[in-house]
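Every protein chain but one is kept in place in this view of the complex.
A, B and C are the chain letters, set down in written order, and residue numbers restart from 1 in every chain.
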Amino acid sequence: MKALCYHGPRSITYDSAPDPKLEDDRDVVIKTLACSICGSDLHIYHGFDFTDQTGFCVGHEVVGEVVEMGSAVRMLKIGDQVMIPGAISCGSCPQCLKGNTRRCVQGLQVYGQGRSQTSHQGSQAEAVRIPAADFNARRIPEGISAEQALMLTDALPTAWLGCRNADIRPGVTVAIVGLGPIGLMAVQCAFALGAARVFAIDLVPERRAMAERFGAEPLEPAVARQAITEATHGAMAECVVDAVGADATLALALRLAGNEGTVSLIGVNTSQKFEFPVGRTLVNNLTFRAGLCSIQPFWPELIPLVQQGRIRPEQVITHRLPLSQGEEAYRIFDGRLDGALKMVLTP
Amino acid sequence: MKALCYHGPRSITYDSAPDPKLEDDRDVVIKTLACSICGSDLHIYHGFDFTDQTGFCVGHEVVGEVVEMGSAVRMLKIGDQVMIPGAISCGSCPQCLKGNTRRCVQGLQVYGQGRSQTSHQGSQAEAVRIPAADFNARRIPEGISAEQALMLTDALPTAWLGCRNADIRPGVTVAIVGLGPIGLMAVQCAFALGAARVFAIDLVPERRAMAERFGAEPLEPAVARQAITEATHGAMAECVVDAVGADATLALALRLAGNEGTVSLIGVNTSQKFEFPVGRTLVNNLTFRAGLCSIQPFWPELIPLVQQGRIRPEQVITHRLPLSQGEEAYRIFDGRLDGALKMVLTP
Amino acid sequence: MKALCYHGPRSITYDSAPDPKLEDDRDVVIKTLACSICGSDLHIYHGFDFTDQTGFCVGHEVVGEVVEMGSAVRMLKIGDQVMIPGAISCGSCPQCLKGNTRRCVQGLQVYGQGRSQTSHQGSQAEAVRIPAADFNARRIPEGISAEQALMLTDALPTAWLGCRNADIRPGVTVAIVGLGPIGLMAVQCAFALGAARVFAIDLVPERRAMAERFGAEPLEPAVARQAITEATHGAMAECVVDAVGADATLALALRLAGNEGTVSLIGVNTSQKFEFPVGRTLVNNLTFRAGLCSIQPFWPELIPLVQQGRIRPEQVITHRLPLSQGEEAYRIFDGRLDGALKMVLTP
Partner (left out) sequence: MKALCYHGPRSITYDSAPDPKLEDDRDVVIKTLACSICGSDLHIYHGFDFTDQTGFCVGHEVVGEVVEMGSAVRMLKIGDQVMIPGAISCGSCPQCLKGNTRRCVQGLQVYGQGRSQTSHQGSQAEAVRIPAADFNARRIPEGISAEQALMLTDALPTAWLGCRNADIRPGVTVAIVGLGPIGLMAVQCAFALGAARVFAIDLVPERRAMAERFGAEPLEPAVARQAITEATHGAMAECVVDAVGADATLALALRLAGNEGTVSLIGVNTSQKFEFPVGRTLVNNLTFRAGLCSIQPFWPELIPLVQQGRIRPEQVITHRLPLSQGEEAYRIFDGRLDGALKMVLTP
């Protein structure tokens, strides 16, 4: 098959790769309908952290059609169109069975981060093997397009987690720091959770404009604190989401929260020594919550919201390219060229 | 002053009545800006239950301007425009202080139901006395019109309670039985609480049409069960609100709820021997919840939703008449003439 | 093997029965360590409802040791001691995966109710087949005795559900109507959930005495309403559990609930026309909730409470007999002889 493979910093190319095969009687193999590039794929593209290895296929957001199926698969059949969570798990252990797939007793399994034991070949490829498919592959529900399903595999649940973790509830004032695809979906999620008003903060005018089309009040980072202070007569935001993960964005997020407020971090921040305003947190009765996402538990509430058009995650897709132009897609996405937000690739 | 007074069944007329006066140093007197007719006012209009007395002023939904003020009032000043909860309370007892005004240790106080100890002269009048005004009169927040504030005094919080009691939350399917003003506001509230889809059920085509404009799927009662069964593939509604209170509407509401669903009653049903399907409730794991409303506790979440236009309760106002035409207003409202939903009267 | 089999009303005898065998590669067969008699087994013993068939093994509460194992079982090994939920399910469908096993898309599967498609041979037997064993058989956690595990298979989670459904939370006053094994466990669960005081109501003095040892205030049904009125100065109970399911107990339960209270039904009541006090429910803002239990979702919170001795469900076991004396055990249990509460049988 053909797939996008990593060969070193800024070198991801469209290559031939071995066809995936069933390796266990609970596996399925899917033929890719569409896959997308996640912000975290850029970490690989930039060449850091994950691996010294090269040659592996990248990507972890995919929807596809079942083309091969192991004998122990019960819930699927050949031809089913399915969506796959961005990280998968055994599906049998108590953690998986209570929906906390991130804490799978067997270890969370990822796609496209190199050939370690817990990383499978990536899904920016013509075909993908799905282990424990009854658990990890879910038939795309009626009324959900392939592109919407693709957003449900990773980005939209992450935005939803960020909003849930911020305690967004009916009537609140929200601030979203960072309007990449996840921040923009968080704007939609915040309204779906009942937010009365949402301040949307980013340096890039096009991103602010899209947030405004979604109903938010756009703000540049430099003026955000002052503007929210004025707009709320000093009450500030009850719920704040840092969808970036830089120290500066987290510091800003913490300054935007009012008394009894909650600050939620979903952007990846790896600092172990962030200078945290504990004293102000105490006096203002703040909550700070961070976390990465177990995908499947959010599907029951997200699917009907997407089916009924209350959330339209496909609106953040800016580029649709053939998989064969994946190298170009990475270049555009990395450079934020041409208003790039979410990139979808189809074989 | 002039006021609408009750003289017997179907006889409410525009009369002279004594001017309200301060009776306690915590009172204020307000000059009415606008008042409205509640469905429950029709109980009085029809002459049952409340009283044998005649001559009293009717009405309990009012916004006004402070024109007189007792010496112990701290939070208000002359000229403030205020909204008054449909039922008031002492504001000092532990029940009031935890927001459960309906259980005021001194007894809930109502307006416009006759001259009993706990009933004050009604507020369909040019002026109204407000006891314990620091507690019972709230300045109309900026960005809220007088008509919106009027809806916040009773009808909108009742609709909100009905939806809260139905456990409406993001992603659910809702059914609202009965599309009077409260049922129609419940459609708006359901969406503000995150409902993915709302079925709106009423016999009257104009009411269904308004619900449809609010985003709901309109249904006639006779076909509601079958239509929801088909639309949900048998899952039915997770949350059902009976906004009427007849035995037939409650029976229908209970049939529309799916497994693990909740049925909420806000319409007034006084049956003590309703034939309840306990067996099905057990097998289907249902919740049934009924209740009347404490107004003030809902204001913190409702006010920002109205300010930002997420809920537009004034859209159910169909008639605006001078208070002097109150007799005619009751006739129209009682007869459901001319598409009558919410009637607003201004002195 | 030997097992207890049903031969008609009041005839359950210790017979030979076919050995269970693996029928699917996800099955295990367990050798019974202990099994128990549930109140619902008496429905079969009395010969009603379930079946015209005879000869089938009865029982659905069991702990055992894995002695045979299909090739697709991943989480267990031969020799593991396991507990089995009182009703089992496919373990693969979305409902099972979100813990709602009662709504398994493939249908809930029961033990010991006759040879219908969804009923397996009962577990009051020397050995039992467990389908979808990775999902349905859970290794007994360390610090949990076999008898405690046996209570975790059905009775204790049902008592817990009854208390959860009654909204029991820190500081509340609770009333439990009916002190069979589940009602008595509900007393323990209520305290574990933070109840400040628990009124425990039953006709049988020994049962009231046991409830009192658990910390409850015992009451006879005839005086319960008056006694609780006095003890609470009219506030009544915030949370009420009907652990019987008769119309009379439900009517009593509804009378014991105070304003804003919740009444929970876990006893089996099949009435479709119970005379329900809807009017009082509305005025008092009551919640009524009924439901049958999905077992596994409650294990994560119950297991540590049992491990640490906060809940001691084994204290309701009054009789321990060999399986061969099962006929006698049913006679004692049915007659409530000798203070019988929970009967445990061991092969």
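As a convention for this text, a contact is a pair of C-beta atoms (placed from the backbone, for glycine too) under 8 Å apart; a residue touches a chain by one contact, two chains touch by 3 or more.
Note that the structure is predicted; figures quoted are calculated from it, not measured.
Student: One chain isn't shown here. Among B:N165, B:T232, B:T249 or B:Q296, which residue touches it?
Tutor: Residue touching the absent chain, from the options given: B:Q296.
Student: Quick one: which of A:R102, A:R139, A:R225 or A:R320 touches the chain that's been left out?
Tutor: Answering carefully, the residue with contact to the hidden chain is A:R102.
Student: Pick from B:K77, B:K98 or B:K273: which residue touches the chain that isn't shown?
Tutor: Answer from the full complex: B:K98 touches the omitted chain.
Student: Quick one: which of C:L193, C:A329 or C:L345 touches the chain that's been left out?
Tutor: That would be C:L193, which touches the missing chain.
Student: In terms of residues, what is the contact footprint of the unshown chain on chain A?
Tutor: 100, 102-103, 250, 259-260, 265, 268-283, 285-292
Student: List the residues of chain B that touch the chain left out of this view.
Tutor: Interface residues of chain B facing the absent chain: 25-26, 72, 74-75, 90-94, 97-99, 134-135, 138, 296-297, 300.
Student: When the complex is taken as a whole, what residues of chain C touch the one chain not shown?
Tutor: Considering the whole complex, chain C reaches the absent chain at 169-173, 192-194, 196-197, 300-305, 307-308, 310.
To be clear about the criterion, only the chains that are shown with their structure count from here on.
Student: What is the distance, in whole Å, between the centres of chain A and chain C, each centre taken as the mean of its C-alpha atoms?
Tutor: Computed from C-alpha means, the inter-chain centre distance equals 42 Å.
Student: Give, as an integer number of Å, the spacing between the C-alpha centres of chain C and chain B.
Tutor: That pair's centroid distance is 43 Å.
Student: Which residues does chain A have that touch at least 2 chains other than itself?
Tutor: Residues 300 of chain A each touch two or more of the other chains.
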